[in-house]
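Below is a structure I'd like to ask you about.
Certain chains of the assembly are absent from this excerpt, and the rest are unmoved.
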Amino acid sequence: MRRLNLITCGESHGKYLAAILEGMPAGLPVDLARIHHELWRRQQGYGRGGRQKIEKDEVEILGGVVGGKTTGAPVGFLLTNRDFKIDKMPELFRPRPGHADLAGALKYSQGIRAVLERSSARETAMRVAAGALAKLLLKEFGIEVLSHVIGIGTARVPEETLSFDQIKKRAAASEMNCAFPETEKEMVRVVSEAMEKRDSVGGQFEVRVSGAPIGLGSYVHWARKLDGQIAQGLMSLQSVKAVEFGLGTHLGTIFGSEAQDEIFYSKEKGYYRKTGRAGGIEGGMTNGSELAVRATMKPISTLRQPLTSVNMKTKKPEKAEYERSDICVVPAGSVIGEAIVALEVADAFLEKFGGDSLGEIERNYKGYLQEIE
Amino acid sequence: MRRLNLITCGESHGKYLAAILEGMPAGLPVDLARIHHELWRRQQGYGRGGRQKIEKDEVEILGGVVGGKTTGAPVGFLLTNRDFKIDKMPELFRPRPGHADLAGALKYSQGIRAVLERSSARETAMRVAAGALAKLLLKEFGIEVLSHVIGIGTARVPEETLSFDQIKKRAAASEMNCAFPETEKEMVRVVSEAMEKRDSVGGQFEVRVSGAPIGLGSYVHWARKLDGQIAQGLMSLQSVKAVEFGLGTHLGTIFGSEAQDEIFYSKEKGYYRKTGRAGGIEGGMTNGSELAVRATMKPISTLRQPLTSVNMKTKKPEKAEYERSDICVVPAGSVIGEAIVALEVADAFLEKFGGDSLGEIERNYKGYLQEIE
């Protein structure tokens, strides 16, 4: 990110989590309830562990907001952990396969505890808070971001096409952030099965962005491509192992004539597409269609039935550590993915339109829309 | 990238392509023949267009190398295009679906020609040159990078597991950079079919890295995760629409007990794994296993049988422009992907070990290896 910089801080069982988001314009009304709603969404989903019952994530604003509006200064968020006990927690010696434990302990020459505490996805609460602010900014310009869970284990949504609003509405009503009630039931069943087996399960979510203008991101320099930036963001989310735009991996198996989105024009809509195979990104830029990106999350690595590991002190084989954990976090992941995509799109938006206040950005934005009409 | 910065420059039919790679240490012997070999590899593959017959890509070094060795100064590369005619080429008005044409022309308020010339994958020759240097650096530390094509259209390699060296050797002998001769034949057949249909076809490649130590990248800050950085790099490659580590999307469909790589230890190998489900990355860091990442390329968007588009002057529907193009570029893409991954791993390596000369880095590296033994 260039215009927007986000740094988070804090450990899973530390007293605080904090974040600073630098680069927001002035004049954006900060609706704390919306931010708290997003944090609440991140805590939902069947298959979560006990932690979510302890915590009720709400943030305080540390700065950058005066009189309820952003000022252009860095915006800080502070979350106080209820389950705060880091200095009483035991050191660990048996790294969990799939986690940062082993590599982190060796790299930083420290115990697993310090690694686990920071590598934990608890940190993502701060990304959700910052992303909620990015969503508020985008909404001022008619840009909306949604996420929905499209697969958990073997449960997968049907190939049916729903509109942005349908997905949004249906997913909001679903415990699993899933737009298909039948699939949701199946997802719950898969999670229950994992629970019974003392196992965990992964899945896939999709993030969609509607209303983004043509031309966010750029093709001129590899590091400015919006799909690259979004891919980095999503892949940096704990457990994510795959990121796909549009038809994704399927695009490798078909012919070119089936793989593109033909271009149409009408007075009302301007340039538009009837298909979304590219996921709304061509040449590293938004193409005016809905942006659609999918991320695959592997199953949670902490298992009640632990896998084989090695005791780092003795170098003998032992079962991996177990620490209270979730069974399935794909619904939470989808909410975090939404925040990540919102931050990247907001960054590209601010790059394109410049400006330091909401009014200035609106003026610049409208001028561009008129130009490309 | 933080320690290594790569900027490329130049247009597809411009006189030059150029690149500057900033951040390389001093003392690395620059084997130009190796760099030219990589450039040659990028030009191969059944299904390429006429351009590859015109060009023989070789670079001159612009700076950063004295007496055959890097000096720590920015290294520049210059490639002179034989097929240089940019100022004689016609302006275009009918954007090609799947390309940067439409969004690029609107965003930058210019004709399609200027967009096409820069968004073209011809630019990737410079990434391959820079990546070849990164590969030479990594090789000094026993780290090797390979790529191979694993699918083109419906042709797909078998589930058979090959060793790093087997893949490397077999792919090197293959016109399609494919390690399975039977599949290669099928790939050629698919490409021929596309050719006959005046169509194009996509596919998938894998990049593997062997010999990377435990602990490149980091979990502490989202932007320092190596998988995120690699994902950005690969997704910024023209036509790439999906990036997957290890088992990738499949990880979303299985249970946690099947999805992790258990940890073992022996005196000879240190910590090691018997499986590579995570693709060698846990918590945003290399875990000591082979790094394995796959990218899916959509079919080339320029079709001999053009798709529906809109004339940007008249706003009437017309067929999209056609300009001489390839039919299938997945083998080339795999070579470029190799370069991109090499650059990202080299960046993480230099971050971890610091140092400004090859000797200093070696000393630092050995010290770390001894420590984590």
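The first chain written gets the first letter, and so on, giving A and B; residue counts start at 1 in each chain.
Going forward, a residue touches a chain if its C-beta (ideal position, glycine included) is under 8 Å from a C-beta of that chain, and two chains touch if they have at least 3 such contacts.
Just so it is clear, the model here is predicted, and its values are computed rather than measured.
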item	value
Copy count of the single sequence across the entire complex, 2 present	4
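Going forward, only the chains that are shown with their structure count from here on.
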item	value
Averaged-CA centre spacing for the pair chain B and chain A, given as whole angstrom	26
Residues of chain B that touch chain A when the two form their complex	1, 6-8, 95, 97-104, 106-107, 109, 115, 118-119, 127, 151-154, 194, 197, 199-204, 214-215, 218-223, 225, 227-238, 241-249, 251-257, 259-265, 271, 273, 277-279, 282-288, 296-301, 303, 305, 307-310, 315, 317, 320, 330, 352, 371-372
